[in-house]
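Quick notes on the structure that follows.
Below, a portion of the complex is reproduced, with chain positions unchanged.
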């Protein structure tokens, strides 16, 4: 737990629970940032602080500590609880097209903010900007919320760019490799990329809704003068959502292209098989006929029987090939 | 039949029809909960009570006793009839992806509520909460209706989560098993899951409509002050409907992935067949030629005829394989 409070012209930091209690009792503006260790080691003490001092509902505490798949916003009488997701590329290079969602919980009250996250960079960026200037913390909780959301939204674009780059590379590969032995890998990466983008879009649509509600003045916790800034974040995120949608459409198209090209090659393969069989089966049959062991087969005794057989085979083969030409299969 | 009425600070229960008549005549607030036994055993007596004392229309009685596939809401002059469906996973584990719809009928009048259900847990939950506090029964019929709907909507999320888990498992399986002997089972489960979700969505959309109308003050039976609570139930259910839709889309995608992957494997299978046939048919033909029984076949007498035949076969095979390489089929 790190608690930040304005101390004259700079921002001070403390990890002492009692000091936090005293600061809160003094009505000082406070930001409490919870990390992983608070969940595992000091949970009992922190829980007591949050429910006792800040009156957080036990269900909110549970939502904070556990991972939730869907964003949400809940307005309680004394505070507003916001759950949003940041995003980053998964570091593990063996997993293709996989992104990681980073849950960020934010509760803003009268003159305090509580945040919880593991790994989301946006919180760190807000902390750094606070060290440069305590302005946003002084102005109020809504401004801290805005800072967190602003940085969180900024993280989406690089991820979408990375996915776009992957898509472009795969799209290129489709033309050359659909229906070849490496095609299977391309197709399964495209399918997984599409799923990733669909999942991301689902999150985005709901998160955009939350940002819209924040920017529309639905909540008392967001003061009138902060709304244009939230509107800005919303605009930015609406653009992100549009991009996600358009990327998803591109992935669908690449898959469609893959299947089209493959169907085309399949066609070629089948035609090869058909032509080979159609030429070879009659020839083999003729050979089979003259391989029969009947005692009375006049052709077998002819001096030019063999030549005749070979020639008739050649004639059959040529006739079939001409028929193929006529059918425009060749 | 169980009838509940407020008795001072607690809720009393009776199954005596005459007592119910008397309570109703006294203008006491009443909740009559009908179960399966009322339909099969005591139907005549119960019917008489409902039509005689509460003036229910015979068509409403029929709707209550029979199973109806679609939700509906009907406003009569003296009462409001609501038919909604709860949902739960079918207990029978042999049937995959199958959910069970639980019909709940609710009629609310001036100062009485009549409910009928078989198996829906939401009614039991409201009864339990009444035993803790008779508040909602005291406040009026609309509050009992709200309690039932609230619990009923709560039952949807676990079911959707269970279906989501199944979808995830199947989606995973698609990549590895599409086009293999186990694929057939995966595909038919996906198709059935999609149908289940589509059916569920149809119910949801109509039920959401009913909740919307309840929360908009269209019916006199729902007092002004209860509307925010119905609005809350509506919001909750709108979220459920969205989830159903998004799950359905995921199922469609998984099916599409399955077919794409399978088409890819089919391609591989066909190529194997084509290559095998294209190599083997000419060789078999050559063998067939030298198996002919013509008397005059000079090659047969050559000392190295056999070796020559084998070598020419090998040459043909190598040429075809090289041609495949050139075509990038290998």
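Letters A and B mark the chains in the order given here, with residues in each chain numbered from 1 onward.
Operating definition for what follows: a contact is a pair of C-beta atoms (placed from the backbone, for glycine too) under 8 Å apart; a residue touches a chain by one contact, two chains touch by 3 or more.
Remember, it's a predicted structure, so these values are computed and weren't measured experimentally.
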item	value
Total identical subunits in the assembly as filed, 2 in place	5
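Please note the rule applied: only the chains that are shown with their structure count from here on.
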item	value
Whole-Å gap between the CA centroids of subunit A and subunit B	27
Residue ranges of subunit B in contact with subunit A within the complex	171, 175, 246, 249-250, 253, 257, 260-261, 263-268, 270-271, 273-274, 277-278, 281-282, 284-285, 288-289, 291-297, 328-330
Of subunit A, residues touching subunit B in the complex	179-181, 183-184, 187-188, 191-192, 194-195, 198, 202, 255, 258-259, 262-263, 265-266, 269-270, 272-273, 276-277, 280-281, 283-284, 287-288, 290-293, 297, 299-306, 309-310
